[in-house]
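One chain of protein is taken out of this complex; the other chains stay put.
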Amino acid sequence: DTSDKRIALSNNYAGNSWRQAMLTSWELVTGEAVSVGVVAAADAFTTAENQATEQAAQIQNLILQGYDAIVLNAASPTALNGAVREACDAGVIVVSFDGIVTEPCAWRIAVEFREMGRVQVEYLAGRIPEGGNLLEIRGLAGVFVDDEISAGIHQGVAEFSQFQIVGSVHGDWAQDVAQRAVAGVLPSLPQIDAVVTQGGDGYGAAQAIAAAGRDMPIIIMGNRQDEIAWWKEQKDANGYETMSVSIAPGVSTLAFWVAQQILDGEDVPQDLVVPFLTITQDTLEEALETTPEGGVANVEYSLDDAKAVIAAAK
Amino acid sequence: MDTNMSERPVIEITGARKLFGAVKALDGADFAIAPGECVGLVGHNGAGKSTLVNVINGGLGLNEGQITLSSGQVSSDFSIRVARAQGIRCVFQELSLCPNLSVVENMRIAHSGLSGPGWRSQARSMVDELLDKIFPGHGIDSGRAVSELSIAQRQMAEIAIAFSSHGAPTALVILDEPTSSLDASRAEQLIAYVKTFNAAGGAVIFISHILGEVLDVSDRIVVMRDGKVVSDKPSSAFTVGSLVQAMGSVAAESAGRRTVAKRAVSEAPVIAFPRERDAVEFEAFKGELVGLAGLSGHGQTQLIVDLFMSVSGDWWARREPVAAFVAGDRIVDGVFPIWSILLNMTIAVLGRWQRFGLTDRAQEAEYGRTWHEKIGIRTPNLDHPILSLSGGNQQKALFARALGTSAPLVLMDDPMRGVDIGTKQDVYQMLREEADSGRTFIWYSTEMDEVCVCDRVYVFREGRIVRELEGDAVSEENILAASFGERVA
Amino acid sequence: MTQLVSIYRSRWIWSFVAAAVVWTITVMFTGGASMVGLTQAAFTFAAFSIIVGLGQMFVITLGPGNVDLSIPATMTLSGTVALKFINVDASLIVPGFLIAAGIGLGVGLANYSLIKLLRIPPIIATLAMSFIIQSTAIWTNRGLRIRPPQPLSDFAVGFTFGLPNLAWVALLISALIYLLLEKSVFGRWVIAVGQNMRAARLAGIPVDGVRCLTYVLCAVLAAICGFFLASFSGGAALNMGAEYLLMSIAVVVIGGTSVAGGDSNVPGIWGASLFMFLVVSMLNTYGFDAGYRMIMTGIIIIGVIIAASSRTVRI
Partner (left out) sequence: MKTLFSADSLRILVPAFSLAALLAAVFYLQPRTMSYMGLNLMFNLAVPIALATIAQMLIIAVNDLDLSIGAFVSFAACVTATFLESDPLIGLIILAAAVGVYALMGVVIYLRNLPAIVVTLGMSFVWSGLAVLLLPSPGGSAPEWIRAIMTSRPPFVPMAIIASVLIAIVAHLIVMRSSFGVVMRGVGGNSRSVERAGWSVVKVRAMTYALAGTFAVIAGIVLVGLTTAADANIALRYTLLSIAGVILGGGEFVGGRVSPIGAVIGALTLTLAASFLSFLQISPDWQIGVQGAILIIVLAIRLLLNRRERREKRA
């Protein structure tokens, strides 16, 4: 019975649509859970700036407030370890997701970011068997997710050696930064056959390439509604084909249920894996319908989903 | 006092030439000073006095000329460091303490040897002792930040620091217009101290535009004109009149008071400024020269600033202002340091020529030409930066800024600081004419004869107006009495 | 006079020289083939930094401690609200633009009220304000991207006479700002306040009015920039202004405006904005890793400032 337990969400960033969708999902699912009395409280906390130090302080405050569990999307996999350790020492359950932490006492709901990078190249190998030139758009330098996805992409390129990366820019996971960076290198690049991305930057790349008057390469999308909408437009106009892959913001609700299960005394392995959300040519229309205007393709998880994930990990 | 000229001079400069672009600030000047001597240095604004001083203290290198040290050795690499090692200290025309530091901490800046444990108490006792000696009753807490002191107190602190010695003895103190913001009683105290300092073998260079003072304090007077030394004689050989002549100005006429017609009783003042704490209500009428007197630092500036703020807008400016202000503390209150002289002169009148909010360069330049001539700013070109002007000439530019407006009220905060005697006469004349034509002047001054030019005078003490004097009652005697809180018969 | 002119000229010419050098090196990579594309991209993206830079320049001219850190948040809020209001309806473009500008006006006034009424130093006041604006932006739309109407986005990505439309917009704004700064009474007042605020007040300048208007001007320009950036990149994102916090300061100072206040420069902002875009493009083109790229960016910025300073004679 967890009806007297209080769970907190510690979030390091709220400044993009993915995070906003994550917070909305959290509110939706936990609001329901609190009202039916599954848990006593499930509050969300966001830091003003995306910084590990600030989030560490936030975690320490959450410990002081006596939360029983902290669900954590971390700014850094290692820099929060001190604070997470303190939480564990104080008897607080810590479940990290998306941005996970390496501290052993915490639970991790990991996304296989490496695989997410690799499948992009694999997909391209199916589409362009003869291979070609890739433009890689990376995220924010020095951040773990960026490093992982990029490593996955490079692994894919090693595997399918008909592809080579001819340009690589950092788009900071933001449309406008990606657009700016791509526009800057594009004039110097040879013909581009495909663009591999990390999410949140596909539309910006498309805009930049269109502005340069080049042939549209296959751009791997990142599940944002504007990307999917653009893809649909292109598909209707000229049969454009691509894929879209990203982690669903609703994973926060999965973390919530996992935390609830741990509090409930369930034996949960420290490391869980959640699949990423893929949109293909066939599921395009469906995804477009369910995704809010300007938002991100999403799924929310139920208690049963969580149990299934836990069972799979055992 | 007898000076022993057989002794080696503390420092000797021969054939000094210093150019700033086209301006010959020094044009072959010779200068020497012996131990125990006080040399007065006078000359019109821009004559080159401050430049000479800056050469002696090592701050400026010469284009030509030779500097001989007290050892008799010719110095080829004369610098601030060499000068300080010779025991040369300087009080600059512009206040040059660190405003954020206390007086004690400024002592530390002045004496690099003051360090190690206990330096603070050592410095404090040194500076307190000197302050008490030079300016008895100075009222300065040497632990306070300089910025919290009044301008007169800062000046006193700077003087005391310059006379102090630690390590190398102080051989020569240069005072560049040290009394410009001191009232007469403080100036007398300083002069008395300079004499004891001389008696103990120290040398002093004393620069001032108040000629009586210079005659009083110095053994020898050097007169400069246009970068050259034009006269160098014992002070007994000069009178105020002959000094003025030597400087090349017109002979000073005595600054008499105007005779003004009696005011109608019903006339409304141009400005009234009732303050609770004042014993007498402040009023000024059309066409009047109102003086503010009293010892310096007793709240006169505050009243002038308050008056100005009350009649000019923080949010909106009129095309023609109601009041204009002439700063005395020019660096803090007046000058825009990176602008040219012209831009500094026109900023208050700019609105007059605006069309669709745009300025009119031609009119602006014309205005500059007019006032350049009218008030005699010594510079070949108004496009030079304002800071290239000598102190007195900067002051003239500020005068031009205020007088050129059409404001019916002009507020002046001891504006004649460092202005030479010739120009002063011209300005007095200008003020009288303007007042006759209906302008009102409110004029704070630390110099008694300036105050005595006014039609009516308010005397300040401890931040309050304590007395109003009018007509013939405006006299040095009455003003002093009121400033010291004595009843006047 | 001529001496002064030459000093001023050499101050900002350096940012152009630097931009040209970097441009040449980048173009060399493709043996000149990327000339047109790179130039057009540079002008497109420089336009944004120019627009916010001009506002920041005015604020920085007000003297030490004056800087507007609320620019990114203002861009986000104006872009979000305007596009939400327009809601893909082409007939509402003009009112939407006015709403964006109105938001700038509001932000500027709010900034200055904090500075004036609560005497909060500008750097903190605008930082605190930026948090509030950012929250407002989140609250209005929760980060959903609304697309701009077709004519607006066509305009934002379009070209006229070979130059991007946005560069023309930036040129127009620059000309107005130049007039304001160099030829108007207001500009003279701003520069006076930047040199010595007390002296400015005592010279009869309405200091509060001038400072307030300056902050408003900066916020309005940021808001306009946010509006165009959102139209250009297909919708407003919550983090879309983040780049422009340091960028706006960098282009102002690299462009030759003195951080000590009272001395500013319009053309330099163009040079600096082109330069800042081209540096990143050059390093991207030559395929440096992120770490080396940052190091080189830093060294190049310092290099340009040092080169410019050797021609700068402080009087």
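Lettered A, B and C in written order, each chain numbered from 1.
Keep this in mind: a contact is a pair of C-beta atoms (placed from the backbone, for glycine too) under 8 Å apart; a residue touches a chain by one contact, two chains touch by 3 or more.
Keep in mind the model is a prediction, meaning the values are calculated, not measured.
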| item | value |
| --- | --- |
| Contact set of the excluded chain (shown chains only) | A, B, C |
| Sole contact to the chain not displayed, among C:A47, C:I71, C:I86 or C:M129 | C:M129 |
| Candidates C:A46, C:A167, C:V253 or C:L274 - the one touching the absent chain | C:V253 |
| Residue among B:V74, B:I109 or B:A272 that touches the chain left out of view | B:I109 |
| Contacting the left-out chain in the complete assembly, out of B:V74, B:C98 or B:A192 | B:C98 |
| Contact set of subunit B toward the excluded chain (per top definition) | 57, 59, 80-81, 84, 90, 92, 96-101, 105-106, 108-110, 112, 114-116, 119-120, 141, 143-145, 147-148 |
| Chain not shown, touching residues in subunit A | 11, 14, 23, 27, 43-49, 51-54, 56-58, 60-66, 76-83, 85-86, 102, 140-144, 146-148 |
| Sites on subunit C contacted by the missing partner chain, in the whole complex | 64-65, 69, 114, 118-121, 123-125, 127-136, 138-139, 142, 246, 249-250, 253-254, 258-260, 289-302, 305-306, 309-310, 312, 314 |
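Here is the rule we use: only the chains that are shown with their structure count from here on.
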| item | value |
| --- | --- |
| Nearest-to-centre chain - CA centroid comparison | C |
| Longest centre-to-centre distance from subunit B, chain (CA-based) | A |
| Separation of subunit B from subunit C, taking each centre as the mean of its C-alpha atoms, in whole Å | 44 |
| Distance between chain centroids, defined by C-alpha means - subunit A, subunit B (Å) | 71 |
| Whole-Å gap between the CA centroids of subunit A and subunit C | 32 |
| Residues within subunit C bordering two or more other chains | none |
| Shared-contact residues (touching 2 or more other chains) in subunit A | none |
| Residues of subunit A defined as touching subunit C within the complex | 14-17, 19-21, 24, 48, 138, 141-142, 167-170, 174-177, 179-181, 183-188, 203-204, 207-208, 210-212, 224-226, 229, 292-295 |
| For the subunit C and subunit A complex, residues of the former touching the latter | 26, 29-30, 33-38, 41-42, 44-45, 131, 134, 138, 141-147, 157, 229, 232-235, 237-240, 242-243, 277-278, 280-281, 284-285, 287, 290-291, 294 |
| Touching residues (chain side subunit B, partner subunit C) in the complex | 305, 308-309, 312-317, 321, 323-325, 327, 332-340, 343, 347-348, 350-351, 354, 357-359, 381, 383, 385, 387-388, 401, 405 |
